[in-house]
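Of the protein chains in this complex, one is absent; all others appear in place.
As written, the chains take the letters A and B, and residue 1 is the first residue of each chain.
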Amino acid sequence: MAEAFLKNAWYCAGWRDDVGLGQKDLVARRIAGESLLLYRTAEGGLVAMEDRCPHRSAPLSLGRKEGDAVRCMYHGMLFGPDGACRHVPGMDKIPPGADVPTYAVCEKDGWIWVWMGDPASADRTLICDAYDPHDPTLTLRTNSIRIDTNYRQEIANLADLSHISWVHDETFGGTDRWGYIRPRHSRNPRGIETKYVVRNIPAPRFAKHLFPADARFDIQVHVRLSVPCNFILNFRIHQADGETSGDARGKVLLDTYTSQAVTPRDENSLDYYFSWGTSKETEFPGVVDLMYRTNYEAFLEDKRILEGQRQRQLEYPGAPEIDIVHDAGPAQMLWVLDKLLAEESGAGAAA
Amino acid sequence: MAEAFLKNAWYCAGWRDDVGLGQKDLVARRIAGESLLLYRTAEGGLVAMEDRCPHRSAPLSLGRKEGDAVRCMYHGMLFGPDGACRHVPGMDKIPPGADVPTYAVCEKDGWIWVWMGDPASADRTLICDAYDPHDPTLTLRTNSIRIDTNYRQEIANLADLSHISWVHDETFGGTDRWGYIRPRHSRNPRGIETKYVVRNIPAPRFAKHLFPADARFDIQVHVRLSVPCNFILNFRIHQADGETSGDARGKVLLDTYTSQAVTPRDENSLDYYFSWGTSKETEFPGVVDLMYRTNYEAFLEDKRILEGQRQRQLEYPGAPEIDIVHDAGPAQMLWVLDKLLAEESGAGAAA
Partner (left out) sequence: MAEAFLKNAWYCAGWRDDVGLGQKDLVARRIAGESLLLYRTAEGGLVAMEDRCPHRSAPLSLGRKEGDAVRCMYHGMLFGPDGACRHVPGMDKIPPGADVPTYAVCEKDGWIWVWMGDPASADRTLICDAYDPHDPTLTLRTNSIRIDTNYRQEIANLADLSHISWVHDETFGGTDRWGYIRPRHSRNPRGIETKYVVRNIPAPRFAKHLFPADARFDIQVHVRLSVPCNFILNFRIHQADGETSGDARGKVLLDTYTSQAVTPRDENSLDYYFSWGTSKETEFPGVVDLMYRTNYEAFLEDKRILEGQRQRQLEYPGAPEIDIVHDAGPAQMLWVLDKLLAEESGAGAAA
């Protein structure tokens, strides 16, 4: 049977600034069922290793940085950034097996990424493209929350934006139009990409006070989703052009960008790293604050429905679930995930 | 093996006013291992259905009332009060299987009752009689608490009032006389009924300040217990008549009434709905307040001993427990329960 998590994939381990340069900056993360220590060397290079001393399993994240190395503060064993044990106090030789497994780790677009498979096979071209909070043409705010559900439910949530009409009715919604869109998804080896326009809708609830009551808008949507669960979205809000098909052609009122990376801790819990904001070109005073606050509220709306769903699924194990038209995106995305999981499983079996 | 819970029984789902008429009044309940949504139509009719959308298991109680229907606020599916799916946004046809199981539900004596078996077999004559808080001849206060124990222990608690002398020594007790009563129980198909007099006892602790220290009382007790765990009690407090047998014949000082319905959530937890008060005829200023406060304290006394008991039973699984004379009531009540459970189990096996 396939494992719950892909090994050969990059998982987001947080925002660039989550791991600092200070002596105390030893960051513990739980990713895809494994416990990791993250830290930076004096030069700023990232190190990721198993957060477990090979001697008696003490967390290295409770240890002490010493130059580019980390010392376990239970019995003083010292490990280099390659995981190799450099010293055991009181011993002349390093005992065999005293090394800590390491992970390939790097930064891209403001995020820290960890490859959970064999570091030798880590392929940086597989890291998803995202909107960088440090991009000078954008103004983005960042944060993270924890949601107690399985990441497959989060994939399904993100691959079907019809839920904006319902889950986010009081924040980003305010119209049922999202619930009637049937977008076409184009599939690629590690995800799906989707483009469409939601036409002639009133301002979303959070922005109603900014526009006349009868103002109508077209929203040009561009979504890129990739495994394990990265969601890169551009909403471009246009004045409604009165057309019924084709790209939105009305005046661009606001061009908004969000990057969202979902990292499973284990089968019941995940970390959600997100940014939201606008292009500098279309930004106006207060709009990024407003969007950030709205977005945070919207994530709490997702958290509530996802955790409720998880609870029912645990209460009714094996209960049948029917499919509807909006499951096309989730189904394609989970198909990609399951295909990759099966390939890893087969490769493992063959090896 | 028999199931833990009766299906063919009415379970109390709360007080009449727990489920309001407002747009937001979607009430979630856990009853006998199932998750239920309760709401009222605009006309006030009660609806009870599984609190799980058949699409992706989101709780319908996180949804939205629309007229007599409820909309799942994950993907917008709309369900009528009969559980039938009326609409899936973006689809012309309702997919097969898109219905939500419903439960027979009704009101009686101020309580809401749900039949957990096949609604077609729901028999309203099986709902226990209780004292209605809206009865104009009574003044009753109501509330509920949660107790983390198995409901069989709660049955045993209620079917043997000798515990008043010990568990409730500081509230309703104040004499060990309850501990020596050996009442006769008469059995009926769904429970037991018990009548006796506790004679020549001092005022209960909570009411000592109302009477001379040497005042003595007879308490005429009438208990009706029915499955799953409904406890309907009348305590009539008389001036002691000096007799040693027969009904109490002294002057009636206070005629008190309580209805208590215990609804298991699951095997480890239950909801306890209760009222307490007096007849208007014997009520005097302050007495119902005093009784209500005392009663709430007494339920916390029960909660403490029952949860302690549950903890020990989980720590010592299978440890022998001896029987004493006061187990006659509990044994008869559990015998009735087990007989009905076995019948359902047999009926299930035969079918």
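The rule we apply is simple: a residue touches a chain if its C-beta (ideal position, glycine included) is under 8 Å from a C-beta of that chain, and two chains touch if they have at least 3 such contacts.
Keep in mind the model is a prediction, meaning the values are calculated, not measured.
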- Quick one: say which of A:R29, A:R71 or A:R177 touches the chain that got left out. A:R71
- Note on the structure: Where chain A meets the left-out chain, the residues are 35, 51-52, 54-59, 61-62, 71-77, 88-91, 95-98
- Which chain B residues would touch the chain omitted from the figure, given the whole complex? 153, 156, 160, 162-163, 165-167, 169, 176, 179-182, 304-305, 308-309, 311-313, 315-316, 319-326
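In this text, only the chains that are shown with their structure count from here on.
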- Message: Taking the mean of the CA coordinates per chain, how far is chain A from chain B in Å?
- Response: 47
